[in-house]
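To start, I am sharing the structure in question, which I have written as structure tokens.
Only a single protein chain was left out; the remaining protein chains are all shown in position.
So, chain A:
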């Protein structure tokens, strides 16, 4: 078993095709927006160093995925070890909003996470910059759904207009860090139990 020496926060972005997953990732990681992003095939990732609560440093690894359904079978390979899952819909696309729940379920089925009930998700309603008349998902409906799925944090964002993206990813990073620590603690508990049996309760010297 390889122990992680660096603090890696693995974040997966899921959602229907064309909702802006790639744009959100690029806006967050390099603060850029381009009309030239092509459809994602398989999975791509970018990394960004993050500092939380003033002193905690970690590397956030954002994995961007393909939106077309046929690529979901690859999920098993890409979701493994995720610390947070970002579910994205497009505020001008009702179908993409309705599919949020199935993206979450799909993630839980394939990611093989230790405790599905407490695994952190964050929902992003993207393309907030478009004119009001084109928006079909109301804030109310979005809040209701986020609540019904277990009080998932919800952010309305615009990768193009750079609205709320940093705030959302700060929350994502916090959630991911928490999850990553919880996993590490659980692992350490198991590990310590094993040691306790052998060494008859000798206190662990590792306080890292």
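Just so we're on the same page, contacts are C-beta pairs under 8 Å (C-beta built on N, C-alpha and C of every residue); 3 or more make two chains touch, one makes a residue touch a chain; residues count from 1.
Convention: contacts and distances are computed from a predicted model.
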The complex's invisible chain, by UniProt name, from "LANO_0D10000g1_1", "N(6)-L-threonylcarbamoyladenine synthase", "tRNA (guanine(10)-N(2))-methyltransferase" or "V-type proton ATPase subunit F": "LANO_0D10000g1_1"
Chain not shown: contacting residue from A:57, A:77, A:94 or A:186: A:77
From A:41, A:57 or A:94, residue that would touch the chain that is not displayed: A:41
For chain A, residues in touch with the removed chain: 4-6, 8, 10, 17-18, 34-45, 47, 59, 61, 66-68, 70-71, 73-74, 76-78, 80-81, 109, 112
